[in-house]
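Structure in structure tokens, see below.
A single protein chain has been omitted; all remaining protein chains appear in their positions.
The block that comes next holds chain A.
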Amino acid sequence: MSANIFDRRRVNGPPRSVEPLYTDEGDVKPFTNGGRADGRSLDQLRPIFIKTGPLAVQPTFSPTAPSGSAYYEQGKIRISCAVYGPRQGRKSNPRMGSFDCDFQYAPFSCSWKRRPHIKGADEKEIALILEQAMAPAIRLEAYPKACIDAFVTVIESDGKFATISAAINCISAALADAGIELYDIVAACSMSLNASQWVSDCNQAEEDVSQCSLFVSRMPSADEITYLLQQGKTMPDQTDRAVQTCSNSCARVYAVLSRYLQASMEQPAS
């Protein structure tokens, strides 16, 4: 790399580089000896980490500063979300505000293939799912003519359905951080069917071998499901069972979210 062909348009790497550390996961087949590869029980979720306000900028009222942001981890899934608004949008409805969502995988987020920078059809579809899952929870009538935007970036993905539900939880935390008026915090959880057994919060390897995947997003205080998506074939009673189990898991995620949010408000005061 000589100095005269220095590429100014892109972020250049440092002059010296070190080989990354690879985790040796090998080719562990999921569900080989009856249990899960990571030793979880069938309805156990991966541990969750949340932090609100990682993208906060000083001063708070600069136009580039998001009004709220959140970082979310669930096992290997890492997602960040920034919420802007309420602000003036291009489309305006005098009675209600509008909520827009943007979803993007980072180019390196899926370990099995490199993602292009340009948004694909699946990312646009997931953005729409997120929009529809979150919009019922936002008190849009409190923001006439205004627009609320959420920008979700997946830093690392592990299981499509698990990533979508993690994104929903992340947006919830970011909206609460932004002080947007909400009916409730939306919590989501995913499940996959493997050998007629429902397995909670599957990673990519587990989702790949499953016949059916499903996720539920829920507002627990109103006991309302905001979104339900199933991919694959099941019997009706199997889906019933899954929705029931997912709802219970959502309550657990909700508890984690609200406990964290409460603690985040307590911290600056003390």
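Methods note: a residue touches a chain if its C-beta (ideal position, glycine included) is under 8 Å from a C-beta of that chain, and two chains touch if they have at least 3 such contacts; residues count from 1.
Note that contacts and distances are computed from a predicted model.
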item	value
Undisplayed chain, where the name is taken from the UniProt record, one of "PRELI/MSF1 domain-containing protein", "Ras-related protein RABA2a", "S1 motif domain-containing protein" or "Mitochondrial inner membrane protease subunit 2"	"S1 motif domain-containing protein"
Candidate in contact with the missing chain, chosen from A:L182, A:I225 or A:V243	A:L182
Missing-chain contacts mapped onto chain A	60-61, 63, 65, 67, 85-88, 92, 94, 137, 139, 142-146, 176-185, 219-222, 257-258, 261-262, 265-266, 268
